[in-house]
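Just dropping this structure here.
Only one protein chain is missing from this complex, and each of the others stays in its spot.
Chain nomenclature is as follows: A and B, assigned in order of appearance, with residue numbering initiated at 1 for each chain independently.
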Amino acid sequence: MNQPLLKVQNLSRHFGSGATPVRAVDDVSFEIAQGETLGLVGESGCGKTSLVRTLLKLGPATSGSAVLDGVEITKASGRELHELRRKMQVVFQDPYQSLNPRMRVDRLISEPWALHPGAVPKARWREETVKLLESVGLRAEHADRYPSEFSGGQRQRLGIARALTLDPTLLVCDEPVSALDVSVQAQVVNLLARLRRERNLAMLFVAHDLAVVRHVSDRVMVMYLGKIIETGPKQSIFSAPAHPYTQALMSAVPTPDPRLRGHRKRIVLEGDLPSPANPPSGCRFRTRCWKATSICAEQEPGLTARTAAPGLLTACHHADAETGH
Amino acid sequence: MALLEVKDLQVSFDTASGRIFALNGVSFSLERGEVLALLGESGSGKSVTASAIMDLVPNPPGAIDRGSIRFDGAELLTLSGNERRDLCGSRIALIFQDALAALNPVYPVGWQIAEMYRIHGRKPKGGVKKAVIDLLTAIGIPDPERRARQYPHEFSGGMRQRIMIAMAVALEPDVIIADEPTTALDVTIQAQVVDLLATIRKRGDAGMIFITHDLGVVAELADRVAVMYAGRIVETANVFELFEDARHPYSLGLLASQPRVDTDEDELVPIPGSAPNPLALPSGCAFRTRCPRAEGLCAEVVPPLETVGPGRQAACHFPVSPA
Partner (left out) sequence: MTDTSAEFLPARERRSRRILWLLRALAGDPMAVAATIWLLIVVLAIFTDSLSLLGDNRISLKARNLPPFDFGQSWTLWLGADALGRPLLVRLIQAASTTIGIAVVTVLTSLIGGTLLGVIAGYFGGVVGNVIMRICDIILGFPTLLVALFGLYLFGPSVGNLVIVLAVTRMPAYIRVARAETLEVRERLFVDAARAFGGGPTWILRTHILPSVAPTMLTLASVNLAMVMLFESGLSYLGLGIQPPSVSWGLMVAQGQGYLSSAWWLGFFPGLAVMLTTMSFNLLANWFRIVNDPSQHWRLVSRRR
């Protein structure tokens, strides 16, 4: 991997001020290379949405930096920010909410071009709209309809088409398939995979569905209470996770194979997510962790390399210890 | 005799743009001690089936046009309102998907569980209060005495779903209907709730109808599966047969489009198109527009649910041959 496309360093996003701000994103660092897909998994409340919003500059960063193609996102403003938006686009979770119901498809698709004069000359809008619609599996006549006339899967295709209007290099997908039915979800996953190949897109793929993340990602990050607790190549993370939380997460996913029922080692975590306003001292996972010892309460573990699996970084004091449960 | 037997159930809704048939002749049965999964995507009619059994179909605009629901030998659809209400909650219980919406925000949860006893005039041994505390302990809520006095918003999503489950099993019903009880929950919490449901089913001999779109949860929990599509049951089979040897092209399509967390697949095989418009269902088999095996006959004749093997049925003119 040479120069990364996106380089995030020590990025934090805190809400509220005073003694106990909610640390939605806390000191997060990662990179995405050109054409690479990085999966981000975590349960609700782990801060993945805040991270996405900060990267997209829909909310300010509290500290840290995020550099996309040489431009500092957290500090960009005015002209620079406007140009930055062209390189970085987003597919939102809810296809029913992310399209303005009062705008016809042709206007929805051409909105980014209206905002970035020079991207596509106005005379070619119609032609380009049709091209885009066809590239996401819709048809030319769909341009004259309103979002309410489409099914959920089709709307998400529209959302993807819009995200591609400015030919971005980084596509942030915020739970793009979790609102869709299984049979349609596969269509959209395949579409994203194809577009990524054709356009050499880098993707940050955020989802809570581990199976989908495994399918689309090259590398995966696991987030818990605002921290990245484990990251590494897909193979390492899924076949040899070292962090207890990742292990629990993997084992909790129900496998569509009834033969495995009762034979699989299931780690059922106790309790709920602690409040991000008042996270546990030391390791944030220790309150639900079966390996926790006194050191976990005192010292916060940093991301360190594992020898067992190549490329795996784990933030756990006991990652190398035998998995006893 | 089956514990619960639904036969040829048809439910329709009047909408401004026409009549929608949410259920088009649904038949299935549930035995004691069995977990039957109703598997389907949005709009397939799986939740309407639960509403029909619980007498929760809003009328108007909805109506049960024909069919029968027999519970423990008695026909539910001809019972009076009072008799029906007596059964619901005490002998047939429903676990809602959205626990936050189903719990009343202005009463403590202990009060709401106790309400189940009060409504049905039951006097549990040792008093209502003890019964509530015992229930909360049984469903794994720590410090039950204190938690019983708290309000729904003071609980996490997983905890609320546990409380819904406690309310449902409070009167030890014969049939438990769980309507997507894990859909809104995170995986680790979902695992807790699935485990709890598995424990509950081992406790008594209640039959459970588990409504879901999640193949994984079905594989974890169900004994038998009924796959629904566009208001019809298209296949029933025991859970092993379904996952290894599905006969209906839709069931197969669902299995192929589901990515797995424990293996890498090259490419998913989605079902093309999207669920049909309920106002304009395709003629004949509703799945034919998305089906790779469809032929001329499929457009003309609705395939009936026919026996394709011991204890299993499929509604397809050209079922997939046995593996």
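What we mean here is this: a residue touches a chain if its C-beta (ideal position, glycine included) is under 8 Å from a C-beta of that chain, and two chains touch if they have at least 3 such contacts.
This structure is a prediction, so every number in the text was calculated from the model and none was measured.
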Which is it among A:81, A:260, A:277 or A:308 that touches the chain not included here?
A:81
Could you tell which one of A:12, A:37, A:74 or A:98 touches the chain left off the display?
A:98
Among A:145, A:199 or A:261, which residue is in contact with the omitted chain in the full complex?
A:145
Check each of A:21, A:35, A:137 or A:274 against the chain that is not shown and name the one that touches it.
A:137
Which of A:112, A:232, A:256 or A:280 sits in contact with the chain that's absent?
A:112
Contact set of chain A toward the excluded chain (per top definition):
53, 56, 58, 81-82, 85-86, 89-90, 92, 94, 97-104, 111-112, 115-116, 137-139, 141, 144-151, 153-154, 162, 165-166, 187
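The definition used in the following text is that only the chains that are shown with their structure count from here on.
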How many angstrom lie between the CA centroids of chain A and chain B, rounded to a whole number?
32
In the complex formed with chain B, which residues of chain A make contact?
43-44, 151-154, 181-187, 189-190, 193, 208, 210-212, 214-215, 234, 238, 248-261, 266, 268-269, 272-273
Can you list the residues on chain B that touch chain A in the complex?
41-42, 156, 158-159, 186-192, 194-195, 213-220, 222, 239-240, 243, 253-262, 264-265, 267-272, 274-275
